[in-house]
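Note that this complex is displayed minus one protein chain, with the remaining chains in position.
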Amino acid sequence: MAKVLMKGNEAIGEAAVLAGCRYYFGYPITPQSELPAYLAKRLPEVDGVFVQAESEVAAINMVYGSGSAGARVMTSSSSPGISLKQEGISYIAGAEVPCLIVNVMRGGPGLGNIAPAQSDYWQSTRGGGHGDYRTIVLAPNSVQEMADMTITGFDLSDRFRNPVLLLSDGVLGQMMEPVNLPEPHDYNINSKKWALGYRGSDKNERNLCSSIFLDNDELEEHNWHLYQKYQVITDLFSKGEYKDFAVEEHLCDDAEIILVGYGIISRILKTVVEKCRKRGIKAGLVRPKVLWPFPTAVFERLAKTASQFLVVEMSCGQMVEDVKLSVDGKKPVFFFGRTGGTVPSDFEILNEVDKLVRPD
Amino acid sequence: MTMKKVFSRPASLSKTPFHYCPGCDHGVIHRLVAEAIDELEVGDRTIGVAPVGCSVFAYDYFNFDFNQAAHGRAPAVATGIKRTRPDSIVFTYQGDGDLAAIGTAEIIHAANRGEKITVIFVNNAIYGMTGGQMAPTTLIGMKTQTSPYGRDASTAGNPIKMSEMIATLESPVYVTRVTINSVANLMKAKKAIYNAFKLQKEGKGFSFVEVVAICPTNWGKKPADSHKWLTENMLPVFPLGTFKDTLGVEKSA
Partner (left out) sequence: MSSKVERIILAGFGGQGVLFLGKVIAETGMHAGKNVSWIPSYGPEMRGGTANCSVILSENEIASPMVTVPDTVIAMNRPSVTKFNQKIKAGGMLMYNSSLIERQEFRDDIRLVEIPANEIAEELGNPKVANLVMAGAYSKFSKLITFDDLVACLPGLVKGAKKEMLDINLAAFKKGFDYVEEKKYMFGRYVYSVFKGI
């Protein structure tokens, strides 16, 4: 297929349709509104269902229902709306229902503003709602990846029966870049034997989707079951089949300073690395593409060769904690952040690098 | 009573120029609220609660205290304020997305508890601030960003009539629907808002004024055409009138 110029938000919408998603439930909020607008038009063309819910609370619970009935289903929102969805996400994780949740992050806390931000990292990677659970968190950095990771996200969520969060930001949602759309994917709503309403001939028990385990022992068993699932996922991302998918490294082998950033920041850091190299500074880039499970191993390895790390985020410093945990005190980890909706420029980051590599 | 200059600025209205689009009704409705509060001489003890919607900055336009609530939660926030400071005059100012979608639970229960607050509900049949998505009050067949084929009752339901719904509850003392499409209706709207605050001043109970309003920007119409469209299309669905007046405030005035 020929490339099309699309907004990140629209690319997610089209990719979802191509991935076989026919159900969308959401509530309007900037800067992700192009996505529901796109699907409001597009889903009826493929006999899909678009529902504008009365709130994000309602929307995520519609997703819970649809997902438990076996659908490939998604919702999207931006930071304040994602906060509202946390209760539902906790239920979905507890009941092990697959779904895709898109967060096009904006500035917070509270109503904050509608400008791009990365201040929901903790909320995304630490669960967000109550209870011992995890969501797989994917962090695209281009419009192409908004599309690709939507598809991967659906696949991962189905495979592990776990909610997947696509964590992007206002820039990625609003920007246009050429996209190669993948081939459409057929999805059969009857492919999940555990789903409510599954009608295969091999069905002999009733199916139940629930997160309640009143008996202590049963809940403990369930929580350890979830924990084991999260371990399997972690292993697949750190050394198994998703190892290369999980992280991008750029010029790290001989790097003295490693710049670390995800999402739109990683694009800016790539420019910074190029400029550093031109000036003779041996800089490299590590870009986590998956934020949970965090690509710890890469940092453990690079802590042996590099002499320092600089983490850059559009927040007051959230992912930097995971980098520090991974580097484990072996090398200094520094932080540079802009928040409130400002995207740091390559110049100001370069300036930070200068301060670190040429202290005087 | 001395004659008042028609265009003088009500004392409760600040000098900040409105950020609303040209012709938008929000500014006029703010003025009506300010006038009622001035006439009742309660400006020194009024606390407003701003919603999330185009009137999110309502606090900039009034000279009294304000809270800015999360989307839809203004009636709950107002409940907290009023219970804490029962002597203050507390009101929420909310749009249709805020009040009739995400905040339906909060408004119904504040009304049902008979919170002694006043609610000004601006129904413009659209989500103004976010760029024109379908609201619960959007008319059947009306095209919006999220109802690109026109609102279809079979999947998106029918325009929700909040005044009628709230009037079925026992606790509210005053529930009325007005509009400002003509001078005569503007005067009626002014009176209704005055009545609602008067009841609160007298400690009576929950009062609710729905103002059917225009959103020229997201309706894609000129302000004058918008009022015409409102008259022809919205008023048949959202008829003007008083649905509940337990204490007869309209007659007593």
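We call the chains A and B, going by the order they appear; numbering starts again at 1 in every chain.
In this text, a contact is a pair of C-beta atoms (placed from the backbone, for glycine too) under 8 Å apart; a residue touches a chain by one contact, two chains touch by 3 or more.
Since the model is a prediction, treat every value here as computed from it, not as a measurement.
K.L.:
Of B:G27, B:G80 or B:G131, which sits in contact with the chain we cannot see?
P.N.:
Candidates B:G27, B:G80 or B:G131; residue touching the omitted chain: B:G131.
K.L.:
Which residue among A:V171, A:A246, A:L291 or A:V353 touches the omitted chain?
P.N.:
Considering the complete complex, A:V171 is the one touching the chain left out.
K.L.:
Looking at the whole complex, which of A:A53, A:A69 or A:I268 touches the chain that is not displayed?
P.N.:
With A:A53, A:A69 or A:I268 as choices, the missing chain is touched by A:I268.
K.L.:
Please give every residue of subunit A in contact with the chain that is not shown.
P.N.:
Within subunit A, the residues that touch the unshown chain are 3, 5, 30-31, 114-115, 170-171, 174-178, 264, 267-268, 270-271, 274, 343, 345-347.
The criterion applied here is as follows: only the chains that are shown with their structure count from here on.
K.L.:
Residue numbers of subunit B touching subunit A in their complex, please.
P.N.:
The touching residues are 52, 56, 68, 70-72, 97, 101-104, 127, 130-131, 133-134, 136, 145-149, 155-156.
K.L.:
Please name which positions on subunit A make contact with subunit B in the complex.
P.N.:
Answer in residue numbers: 27-30, 33, 36-37, 40-41, 44, 50-52, 54-57, 80, 110-111.
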